[in-house]
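Mind having a look at this structure? Questions to follow.
A protein chain is absent from this complex, but the other protein chains hold their places.
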Amino acid sequence: MPNAQAGDLALLYGPDGKRFLIRLQPGEVLHTHRGMIPHDALIGTPLGRTVYTHLDMPFLALEPSLHDLLLKLRRASQIMYPKDIGYVLLKLNISSGKRVIEAGSGSGAMTIALANAIRPHGCVVSYEVRPDMLSLARKNVDSLGLLPYVDFKLRDIAAGFDETDVDACFLDLREPWEYLEQVRQAVKPGGFFGALVPTANQVIDTLTGLQRLGFGAIEVEELLLRPYKPVPGRLRPVDRIVAHTGYLIFARTPTLGEATLPAEGAPLANAVTIPDEPLQPESESDPPGT
Amino acid sequence: MPNAQAGDLALLYGPDGKRFLIRLQPGEVLHTHRGMIPHDALIGTPLGRTVYTHLDMPFLALEPSLHDLLLKLRRASQIMYPKDIGYVLLKLNISSGKRVIEAGSGSGAMTIALANAIRPHGCVVSYEVRPDMLSLARKNVDSLGLLPYVDFKLRDIAAGFDETDVDACFLDLREPWEYLEQVRQAVKPGGFFGALVPTANQVIDTLTGLQRLGFGAIEVEELLLRPYKPVPGRLRPVDRIVAHTGYLIFARTPTLGEATLPAEGAPLANAVTIPDEPLQPESESDPPGT
Amino acid sequence: MPNAQAGDLALLYGPDGKRFLIRLQPGEVLHTHRGMIPHDALIGTPLGRTVYTHLDMPFLALEPSLHDLLLKLRRASQIMYPKDIGYVLLKLNISSGKRVIEAGSGSGAMTIALANAIRPHGCVVSYEVRPDMLSLARKNVDSLGLLPYVDFKLRDIAAGFDETDVDACFLDLREPWEYLEQVRQAVKPGGFFGALVPTANQVIDTLTGLQRLGFGAIEVEELLLRPYKPVPGRLRPVDRIVAHTGYLIFARTPTLGEATLPAEGAPLANAVTIPDEPLQPESESDPPGT
Partner (left out) sequence: MPNAQAGDLALLYGPDGKRFLIRLQPGEVLHTHRGMIPHDALIGTPLGRTVYTHLDMPFLALEPSLHDLLLKLRRASQIMYPKDIGYVLLKLNISSGKRVIEAGSGSGAMTIALANAIRPHGCVVSYEVRPDMLSLARKNVDSLGLLPYVDFKLRDIAAGFDETDVDACFLDLREPWEYLEQVRQAVKPGGFFGALVPTANQVIDTLTGLQRLGFGAIEVEELLLRPYKPVPGRLRPVDRIVAHTGYLIFARTPTLGEATLPAEGAPLANAVTIPDEPLQPESESDPPGT
């Protein structure tokens, strides 16, 4: 475990679960509700320590996870939640080496997750039409050292993307159905498309657009995260939760060849059959549903 | 888009949403419920095509995503679901270059996701006590070309892990509370711990163990995935869903220094405060709760 | 506890949780998967007994609850689920003495619940356009002895309801927005309106209609029922559940006086404020929100 240095990020986790994210700077002091901790008490020692405030209250000094960082992002808009981000990364097949485009950049939460996932050999191109948002997203991405993996473009994607044959595209904007033709031109045939929208009306409009343009394997899903109070003698869900972040829409871009497949039935078949039968990756034929 | 070759995996997506995963082999034929497709119709052409069965039914021939592959794994046990896997990867801070241990290997679903995420510079060590399971997991990992990133060990982890100072540890076994001391010795101070268990009783026992051994930042969460029928004129959730896969437990391993923090309040504070206030990564002080 | 008599309904609950609903008839025999039980073993003795099949397997012989009966109804259409029915009864303020109309009758599940709740002094008028459905609903209502409380009408409600000044109206049909003017004329000013629809599109159309006609206090809600395996040593949710029955829509019919209130904000304010502050029924002023 290397020693923490000036400029590193550290997560201070208090006795009541409150979390403070700081960037270590010599001479600075963290003021918490339970007392002060000088940054110099952390610089030069490894993270993974218990430190004490001047009131002798213990805090865990930890390396922040990507999850911690996403939740603490400086934001000017609603950011995507980690529960959705982790799932989108899997559904869009994001991994080291992939070329991905997104719009808009927003506060950069998805940008950061994408950049972190395509490292060290892929790239992310992030389009944003608002200069202030792009500036914030760039700053957030830079603060985590991920700027080498991201190309920001201040641009209305109505004019199209510069890239072609990319692996995947994710849209987090108000009217994704307006840009599906642009997506089709930028993503390779059969590539991955995803979008997040908050309302059922937007889902309906996006589905209509996806079907019209011949996207395949269309899916709509929602993820609910339910935290529990981690008390062994009184285990129970927390009283109140975030009950809605958005609807996730996934599809494969139109393939070479003229045919379009109907979307209906796909997720249903999927949902019904997955857990019932052992499936085999090498098998010749693998019908999942009845 | 390169041409598909013998040995490549391809996902055939039928007109009613049925999915077939095949490994391309010259001379082989895929028999679907809508007719036959010879593998040779795919070999030598790029994926992302529409192909037709001998009954003239269209199928999308697609590159499978990691998500598709996980759902189609040859399995001898309940596998982890992608919804949980994507979230665990974020919570355990898994990314390129990390050193991770897991037990047990099971059918290898989590192993595959971990290996894919730490590429190309990290490593996964996967412990399994049953030879048949280890053999299946290894085969599944190998079939996706990820074996170079995984070290399988046929071992009861009651005897401890060989590794020390690893970044993270994930346990998917019946009694995780029996192995927390072993986890503490293998993971670096303040490192990431995760577990998945199906019953509330197991959650209670694991929480008790985590508190006793001084783990910090303890959280219990559950993810529910709700698919919708993607029909624009009749948008609605599907009738029946998988309503329970397991409870997710997260914690940070004990830190250097004697103090232990109470777990209660942590997730609650977290849940209450995230969306209410703009948070800033570089800020000196960042109290998330009220 | 009176003795069971010929013609009574009895619920037989098997050792594995299977349930059989029978109407006691002298000389008849119930054939279960665990053996036979002659009805005469039940007739003339009180329910609340354990009886044995000819294979010596124990069954509980129980008085069926309304909940049991609703789930066992002979049906020709999707019936409403008890979870929704119980909530609708409260929201529509149904109790002894109320006058209620519904359309359509369907298989009579909601009719039965309404009739049971308005007993002994109220009445239910149930409209249905299909003769076969009305016949089935009437038969189901009659089988539970509730026919004295229900007036069935074979009628398209496009022509309006016969009744005026009723307390509440519930619509369980495909296009509730087509009949809101008819509802307004039948229900007393400020009375209770409810509807159940399966798709988001129908919710949108119904909301549009409700706003246009000046309905107030509009709410849309969904109830999810999550059963657990009742095993004390392995408590956990069941794997698969019914995840969607329908969206519930509630409103108050237009009041005397011209003004219409905007719907937005109502349920939100409600959701936010209910549990946070003690509220008082007799208080002069009771602002629930912030």
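Letters A, B and C mark the chains as written, and numbering starts fresh at 1 in each.
In this text, contacts are C-beta pairs under 8 Å (C-beta built on N, C-alpha and C of every residue); 3 or more make two chains touch, one makes a residue touch a chain.
Quick caveat: nothing in here was measured; it's all calculated off a predicted structure.
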Chains in view touching the one left out: A, B, C
Hidden partner chain, touching residue among A:Asp142, A:Asp156, A:Glu181 or A:Asp239: A:Asp239
Chain not shown, touching residues in chain B: 200-201, 203-204, 239, 275
Hidden partner chain, residues of chain A it touches: 198-201, 226, 233-244
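By our rule, only the chains that are shown with their structure count from here on.
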Interface residue identity across copies chain B, chain C - same or different by half: same
Separation of chain A from chain B, taking each centre as the mean of its C-alpha atoms, in whole Å: 16
Shared interface positions of chain A, touching two or more other chains: 200, 203-204, 275
